[in-house]
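Shown below is the structure under consideration.
One chain of protein is taken out of this complex; the other chains stay put.
For chain A:
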């Protein structure tokens, strides 16, 4: 807050009103509805709803299918998070280290960020196509008969590759700008003290990058949980039955394809709790980072 401020009876309300109005109608109203309808069993033909308490939640959490999808979501999230962070970090460290061409590499590496997840998914479908896909042919060299869209594990691997590919630039940008904010004096001191570049990375660079890396960890997790919807939707092509999907995709399927409003809402609320916990972690951490700066 500013030391000097305006005082006006109505102006601040006028300024903040548009934002508040939109948040009320499009955020609070639906959120409250989600929580409310998660306690009801809606008639599929629209004839009212009955209060069923927590049974939507126990149905969801107790179902074998839900548990399997939850397990896949965890594996998917962990792999996408760490692979894109790791590869992004490797490239950023190298781009920071080279003297010539650093900015060219940067330009060439960041722009994939601007490709929409479903567009990346469409390209993935082509590259993993049974008939024309070069990556399927590449896999065949090692005797691996990849059947993306038919085989559960193959589809999962293709989805992970596409999702990681799309997320590498984001990690690259943040880690590179983190690296470039390390003062030259610190780097020089480290270079005098320690000749091994690898050890220098572990003992000097990585600790200094820790705040950025932690922030990216959370962002990558929310990316893998939610933003990959487009990749998944394009790659499973409405045949979710024997293909891997994530929890968000199940919320969508149950709500819009299965017309199970209560069940879908209960799953939404479960996801809300997951995101809530993740975000609290993130904000606590950012506070600490600002504090030490």
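For the reader, a short list of remarks on this structure follows.
Keep this in mind: a contact is a pair of C-beta atoms (placed from the backbone, for glycine too) under 8 Å apart; a residue touches a chain by one contact, two chains touch by 3 or more; residues count from 1.
The criterion applied here is as follows: contacts and distances are computed from a predicted model.
Missing chain, UniProt protein name, picked from "Protocatechuate 3,4-dioxygenase, alpha subunit", "Helix-turn-helix conjugative transposon-like domain-containing protein", "sn-glycerol-3-phosphate transport system permease protein UgpE" or "histidine kinase": "sn-glycerol-3-phosphate transport system permease protein UgpE". The chain omitted from view is touched by exactly one of A:115, A:139 or A:217, namely A:115.
Interface residues of chain A facing the missing partner chain: 1-8, 11-13, 15-16, 18-20, 22-23, 25-31, 33-34, 37, 87, 90-91, 94-95, 97-99, 101, 105, 107-119, 122-123, 125-127, 131-134, 137, 165, 168-170, 173-174, 177, 197, 215, 219, 222, 226-227, 229-230, 233-234, 237-238, 248, 251-252, 255-256, 261, 264-265, 268, 271-272, 275-276, 279, 286.
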